[in-house]
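Have a look at this one before I ask anything.
Partial complex: the chains shown occupy the same locations as in the complete assembly.
For reference, chains read A and B in written order, and residue numbers begin at 1 within each chain.
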C-alpha cells in the first residue's frame, strides 16, 4: 500500500514535510496547494507533484492523506473538512489557539472516526526517543522529576508574537507535550512565572520572553520547564529525567563535533541555530510514523487529544503567571 | 596578626573546620569544647589544642573568634553570648529555624557591632567562584535566569528530618543563598511545588523529598531550584546561569577523571558521594576568608543577614508549597 499525500501550504514547514514524504518508502506526494503560486511551483518542480487548490485536494480520489501547513487560524476548519472528506490528517500544532474550538475539532474527528495526528516532532527526535526508550526499559526506575530546557536563538518577529497566542502557546507548548510524554501521567497542577527580559517591545505586545513552569501530577511527579526567547549560543534543547534508580539526559547538538584548545581554553562550536536543522531527523521520522500508522491501521503516536492537552497546559500556565496561583486541571 | 580560634562542637563539621584552621596561615586553634569528651580529645590529640568548656572559651582572653558547630537549637544563644563577649563568630547555618528569633540575633549582633559570618560554604567552592567571576567579568552579560540542581545521594535519618525544619530549611537553604548571590537582586516572589516520592515515612514526618522552586526578583530575573533527597549517582550539585550574552555552568565532580569504554558504552565514575568530600576545598576557603576578613577589618563575605534572608526564602517556599500560591516578600 502507498499513502498518497496532499500538502496544504508550501512554506518552510510544508517543504520539510514534502521532502520527508519523498524519502519515506510507501508514501507519494501527489499534490500541493498554496495561495502563493511560486511556492507551489517550487514543490512541483522538485518532486513532480500536481498543483491543486485546497478544495480540489479535498475532492481528489487519488489522495489519502493531507499535511496541513497553513496558518494557524485555518487549522480547525481544514481538519474538520478533510476529516469529513475521509482523508487522514496530519496537522502542525496547534489545532487552534482557542481551547473550546480545539475541543470541538477533536469531537468532530472522533464523531467521523477520523485520523488526526498533531505535529509534535520532538517526540520523534532520535535522541529523545533513545532517552524515552531508556526510561521504558527501566534504566532509571520510576520517573520522579523531568527538567526541560528550551531556549530559542532569538525572538520571532513582533507580528508573529501578536498572532501566536504568546510564548506558552507557541513555544512552551512543545515542552508541555514532551512533559506529558515523559511523565507518563496527566498533569494536575501548573505553576508559572513569566518575565520580559530581552526586549521591552515584547511586554508592549502583552507577551513574555523568559518563563519557568512547574507541573505536578497526581502522584507527585514534577516537571520544570525553562524557556527563553534568546540564547546567544544557539538553539538550546535539553531534557533530563530523574528517576528512582538513576537519571537520563539528552544533550544539545552542534554543527560539528570538534574542539579547539588554546590559551583561552577548550572551545566547541555553538549549537545548531535553527529548529529546522536541529529537528531534521525528527521531521522525517514523524512523517514516517504517520505513514506507518496509516498502513497498519494503528492509532497515530500523537493525536488531537495530545494537541488539546498541551494547549490546556499552556492556558493554565498563562493564567498562573498572571495570577501567581497554581492552576489545577 | 594571628586569629586565635575556639571551636564549639567537635563533631563531623567541627573537625573539618579545625583542619581548616590548622592549614590557614594566620590562624591558630587554641581550644575546643564538646560535651562528648572523646570528640574533644580527638581534636586535642591531632592539633594540640586545649579542651575547655563553652563558658571557659567565652571568657578566654587568648581566643579571638569561635566556630559554632553545635546543634542548631543552640546557635542563636551562642551567637548572642559570644558576640557580647567580644568574639568574632562563625556559625554554621542556620542562625535559628525561627525567623523571628534569627532576626533578633542579627539585631543583637548589629547592636554589639559584632562580627557574624554564616557558613554558606558553597559561595567559596572554587568552581562556583570561577562561575561567579565569569559573571562579574561580564562574560555572559546581564544575569537573566539561574538554574540550581541539588540532589543528595540519600535522605538524612528520620530523626534529623524532624529536627531540621524540613527540606526547604535544611537543604534548599543553601540554594536560596546561592540564588541570592548569583541573581544580584533580592527575591520578591517565591513559588514552590513539593512531593514525597522516595519514602512514605518522610510524608508522615510532615516533610517532602522532591521540590522545585521558582524565585523572581523585582526586575524579573528568575531562578529555579530542583532538589531531591535521593540520587543514585552521587551528590549532584550543578549551577547554570543564563545571561543576555551567554551562559555559564559549573559541572559536577567525580572521584576520578577516567572513562571506560566497552560494548555497554562510555562510562565515567559516579559523583563524589558526600557533601564533605565535594566541598572540601570550599570549607577550607570559607575559613580562610573569615580569617582574612578579621585580619583586614573588613565585613565577612556572608553575614547574619544572608542567613536570615535564606531562612525567609525557605519559609516562603514552604508556605507556597502548602498554599499553591506565590508568596511575595
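FYI, a residue touches a chain if its C-beta (ideal position, glycine included) is under 8 Å from a C-beta of that chain, and two chains touch if they have at least 3 such contacts.
All of these numbers come straight from a predicted model, not from anything done at the bench.
K.L.:
With 2 chains shown in place, count up the copies in the whole assembly for me.
P.N.:
In total, this homomeric complex is made of 4 copies.
Following the convention adopted for this analysis, only the chains that are shown with their structure count from here on.
K.L.:
Centre to centre, by mean C-alpha position, how many angstrom separate chain A and chain B?
P.N.:
42
K.L.:
In the complex formed with chain B, which residues of chain A make contact?
P.N.:
Residues in contact with chain B: 142, 144-145, 147, 149, 151, 189, 191, 193, 195-198, 210, 212, 214, 216, 219-222, 224, 226, 228, 230-233, 242, 244-247, 324-326, 328.
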